[in-house]
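The other protein chains are all here in position, but one chain of the complex has been omitted.
So that you can tell them apart, the chains are marked A and B in the order they are listed, and the count of residues begins at 1 in each.
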Amino acid sequence: MNAPEPKGSFKQVGTRPIRPDGVEKVTGKAIFGTDYKAANMLHGAIVRCPHPHARIKSIDTSKAEAVPGVKAVVTGADFPAIDDVMVRTGEVASSTLDLAINIMAKDTAYYDGHAVAAIAALTRQAAIEAARLIEVDYEVLPHVIDINDAFAADAPKIKESIETAGLAEGEEGRPNASLKFPSVKGDPDAAMAGAAHKVSGHYSLKPVHQGYIEPHAAVATWKADGKLDIWCSSQGAFDVRGLTAGVLHLDIGSIRVMPLEIGGGFGGKTTIYLEPVAALLSKKSGRPVRFVMTREEVFRATGPAAGGEIDITLGADADGNIVAADIEFQYSSGAFAGADTWAGVMHSVNHYAIENFKVVGWNVLCNMPKHAAYRAPGAPQINFAVESAVNDLADKMGMDPIDLRLKNAVKPGATGPMGNQLGEIGLVECLEAAKAHPHYSAPLGPNQARGVACGSWMNYGGPSTAAVSLADDGSVLVTEGNPDIGGSRASMALMAAETFGIPYEKVSVTIADTSSIGYSMVTGGSRTTYATGIAVIEASKGVIEILRDRAAKMWECDVSEVEWGEGEAICTGGENKGKTFPLTEIAAKAGATGGPIAFENGVNPLQHLPGYGVHICDVEVDKETGNVSIARYTAVQDVGKAIHPSYVEGQMQGGAVQGIGWALNEAYIYNKDGRLDNAGFLDYRIPVASDMPMIDTVMVEKANPGHPYGVKGVGEVPIVPPLAAVGTAVSRAVGKPMRSLPITPDKVQASLNGG
Amino acid sequence: MSRIHVTTTVNGDAREYLCSPNQTLLDALRDELGMTGSKEGCGSGDCGACTVVLDGEMVCSCLVLAGEAEGRRVDTIEGVAEGSDLHPVQQKFLENAALQCGFCTPGFIVASKALLEKNPNPTETEVRYWLAGNLCRCTGYDKIVRAVMDAAAELRQERTAA
Partner (left out) sequence: MANLAFHAPDTVKEATELLAANKGARPLAGGTDLIVQMQSGRMAPEAIVDIKRIASLGEIREEADHFAVGAAVACTALKDNKALVDEWPGVVEAANLIGSVQVRNRATMAGNLCNASPAADSVPALVAAGATAIVAGPSGEREVPVEQIPTGQGQTSLGDGEFVSEIRIPRQQKGGSDAYLRSIPRTEMDIAVVGAGASVTVDGSGTCTAARVAIGAAAPTVLLVEDAGKALVGSKLDDGAIAKMMEAVSAACKPIDDKRGTVAYRKTTAGVLAKRVVEIARQRAGEN
């Protein structure tokens, strides 16, 4: 089923046509989550706790309800009792109870911005004014936000229910640690003791936000028959449906989710915040209810990615083989469990063939919003420490940093983090490509320095459904359920066109609602081109089987004498041998030969492969002010087969720039009262156009045998290496290790001035 | 609060709407006129997704009160194409894959068009600094800058040919 086509023989795959939804998006016609309006709809506003931790003693909604135009009010008490079940929110596991409480607090609010009540009113203004009139009696409780404070053995427990899972017999947990997860191989202590060279370091990272430009938005309408319609922008309508069903204790089939265009997600829109609130308000008011988050709400109450504290020691023998790794780290997950600790452990040293390691990850809770997935969740943080340490090791040994990595890089046939055997992975090829790249040997200017880092992400496959049908004129219609965040409609059309052997322009792609196509897992996890691609290819092949059958009928021969060529059936035997029927002709006769031609299938492919990237970063440092600029940046990545190369390059560039922002400028800043001080794009500083150079990309195309066209996931890998690439470059420029992110000018200046 | 009646010109057409004194031009375009092409990404002038041209100068429409548009000329993303003929900036964004999610794209297109009308031959640095007020989280800006330089070249060629 999944044998790849011969290399280099593709006609459509690998080209760069204009995306099918492009014109709507450059003319402002596309309807995003924040654009959708329902007739007779009400506008919602949310009341949010202004304390980092508080018991909710009472909520008085009477004044709010008296405001003209207010049609409904809900609090946590309006949510149904539900069982605590673990569900996937994209790549992150959550408990439905935690999810529900995060959506609206019940008896306790756990962070500044935690939703405690909501209003629906005729106008947004009325809703906001009414929200201000809701009186909440809070008992402010002690809070912890900084991960070190939260992890301390004597830290105030932010929830009585926290118990450290994963402890060994007799082992002590920590008040706010929900998990300790160790992974041990070989005899790390002995190997470390015998190592010829050792490097150690402590690395710190602050929580960061995904930074999508479109705020969360949803419209929900609860109908008199108990069915719920939701329009929202998300990375997966099916998971919005499933999670909403879980939180509201509804049958999944009673909810229909219509996917709107999405203005960025990066993992942050694989969960839900507004949909159940809108649904309950709609139920009470009998009208559709719309919520759009303000930017401040997005920062105060959604995301973030985990902050981290990481201790690492690496040991190598005299030849540069890394013989031992000893890593212990804490990740913060906000006020609820689930910070990608497992992924952090699994992506710590899995890109190297290290025989002895001990990696221990802790999940620590603190009074911040519930953590959400952010592009390779859990990997960038640990990779910052590991790759920085590898660079330190190279320096110590006088070895070229790429040579050191080549010596230790994981190769095809190695065992992956899930215990599976790794097939055609391409880390070695990427390292070689990086080493051969002109950037790597380019001379550096004054006050400039260079850093290299590599990294990986496990990627995923998983369940997707796709349908392909033909119109009478031979137009091919593909229907699938994955929102198009970065050009995936084009990729699906290219794969379908390739499979049929027809021009790209003959294929149209529709992203259907949850009642119109079978289940698809999110657009995320670097899975869409791989898994949904397979669903589309298989559905196309299903249609081709029907076309062969219809041609055989028309030729009155056996179907074994019909082959499929480039957009046509070819007769290979009998009196019609050599004759052809183009797809268009068979389609025109569909009615006469058996009826409409269509095929739908659900797939669950798991022959995906991890992706690998190597990044080279040159920085220039102003030695007096500490300002760091990126002088040059190159991203090399093992991308499998690039279905649409422009969109693969786009993933590499976008991920690299997010990583650069993470390294240099982005962080949540809380004041001493536990309130978020930088809940906006002014002081939560993501890169702007003038901050960046061009991001050169090198796509190493080593095909994945587990996909008909060789696809590997590409979206998440590129955010993994930049933190260490930038950090190492600045460390070299400054002459001191810079191990605390973000590396802001004041830290650089202090280091240069002997601080 | 009593509403203000505003008469203004949007993309060359005489339009009118009612607005509250504290409503922004962005609100009026999106909610009163139903023109959802201009987006709200932050509401505080930090992201540029709401960029429109007001009396010939590009501004953040979230930082203009709806009442200020009285008697003025507003040009939005909806007016960039001529009928179904895309402007070269729009065409080059498509060809250069300068959009991924597309949410910031209207703001960038309005801003880029404004740049090229002022400076038909910008350097890469000039393009980047002009567009510093437009945030993109998906692309890392590389393909956007290439698209703008590409559109600039195309427009210069059209001008020479004309």
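Quick note on the criterion: contacts are C-beta pairs under 8 Å (C-beta built on N, C-alpha and C of every residue); 3 or more make two chains touch, one makes a residue touch a chain.
Everything numeric in this text was worked out from a predicted model, so none of it was measured.
Here is the thing to keep in mind: the chain we left out touches A, B in the whole complex. The hidden chain makes contact, of the residues B:Val59, B:Leu99, B:Leu116 or B:Val148, with B:Val59.
Only one residue from B:Glu70, B:Glu117 or B:Glu158 touches the chain missing from this view: B:Glu70.
The omitted chain makes contact with just one of the residues A:Asn102, A:Gln448 or A:Asn665: A:Asn665.
Although one chain is hidden here, its contacts on subunit B can still be listed: residues 1-2, 4, 20-22, 24, 43-46, 48, 51, 54, 57-60, 62-65, 67-68, 70, 111, 129-130, 132-134.
Where subunit A meets the chain that is not shown, the touching residues are 296, 624-627, 629, 664-665, 669, 671, 677-678, 682-683, 685, 687-688, 690-691, 744-746, 749-750, 753.
Here is the rule we go by: only the chains that are shown with their structure count from here on.
Looking at the complex, you find that subunit A touches subunit B at residues 16, 18-19, 21-32, 34-35, 125, 210-215, 261-266, 292, 294-295, 485-487, 644, 646-647, 649-650, 653-658, 680-682, 686-690, 692, 694-695. Residue ranges on subunit B touching subunit A, taken from their complex, read 20, 30, 35-44, 46-47, 49, 76-78, 80-81, 86, 90, 93-97, 99-106, 109, 124-125, 127-129, 131-146.
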